[in-house]
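Apart from one protein chain that is not included, each protein chain of the complex appears where it belongs.
Up next, subunit A:
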Amino acid sequence: MTTTIETPAPVRDGETTGGTDRRSSRWLYVVLAVGLLVMALPFVWMVLSSVKPEAEVRSIPPTWLPETYTLENYRELFDRLSFPTYFFNSTVVAVVVTAGNLVFGSMLGYALAKLEFRGKRVVFALVLGTLMVPGMVTFVPLFVLVSNMGLTNTFPGLILPYLVGPLGVFLMRQYFLGLPDELIQAARVDGAGELRIFWSVMLPLTGPALATLGILTFLTSWNNFLWPLVVAQTEDMYTLPVALALYAVGQNATQYGLLLAGAVVVVVPVIVLFLAVQRYFVQGIAMTGIK
């Protein structure tokens, strides 16, 4: 590396002068803005088309701004189709899965970071080793297991396989490692029991990590598709992505406006949630790199 730097290179342009810098920075903003437009337009089009009447969604050439506004698509989703149920199911699953990952992930994460016990390395390696295992590998035996437990088409069936995960352990362990041991030692001197030290002294300090993990887990669960597709067998147990996907390939496949309104119902809540808590989220991505 140093050698390449030492090789003298001709100055190709006058980029270092102030004027060019400002001009190139203005161009950079233009390019970035165009990129942003490309990123955002699909969502804009989705929302705009969801309030168009069906005939307009199918018009050739397509319109951008609706010529006629209607909430008919949403009315149909909520009245004729069971989107309130799907929304409820998705929420229940995501909330319980998130709670499980926060509680169990921080418990094991703390044990791995701050307590000495035999088998610690093995446990950590085992849990971390499954970070790379694709969901496709486990879902067939998982389905056999859940079937034999009589849990297909139930909330426990949807939830149990995701109640704990390697990401939670990894993230919480990292965070606990960064907290000083002196806190624990001081609490021990004060006579606090080990569980109490975890619960009342250390866990309250992990707010940012819990927030990051909570959001990551909630979004992953909300968007999860394969497992609920396999386990939810009747409409009353569908989650939002399952319902939307099955409508999109099933008998409603040609109701464009309806499907786009469905996509809005799936996407907009997470965008709102994400905008509300994005500070933690971006931190978390930089910390773990896993979406």
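Here, contacts are C-beta pairs under 8 Å (C-beta built on N, C-alpha and C of every residue); 3 or more make two chains touch, one makes a residue touch a chain; residues count from 1.
Convention: contacts and distances are computed from a predicted model.
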| item | value |
| --- | --- |
| Per UniProt record, name of the chain withheld from view ["C-type cytochrome", "8-amino-7-oxononanoate synthase", "Formate dehydrogenase gamma subunit" or "Sugar ABC transporter permease"] | "Sugar ABC transporter permease" |
| Contact residue for the chain not shown (choose from A:123, A:179 or A:201) | A:123 |
| Absent-chain interface as seen on subunit A, which is shown | 1, 4-6, 8-13, 15-16, 25, 28-29, 31-32, 35-36, 38-43, 45-46, 49, 57-62, 64, 100, 104-105, 107-108, 110-112, 115-118, 120, 123, 126-127, 130, 132-145, 147-148, 160-166, 169, 188, 191, 193-196, 198, 219, 222-223, 225-226, 230, 240-241, 244-245, 248-249, 256, 259-260, 262-263, 266-267, 270-271, 274-275, 278, 281-282, 285-286, 289-291 |
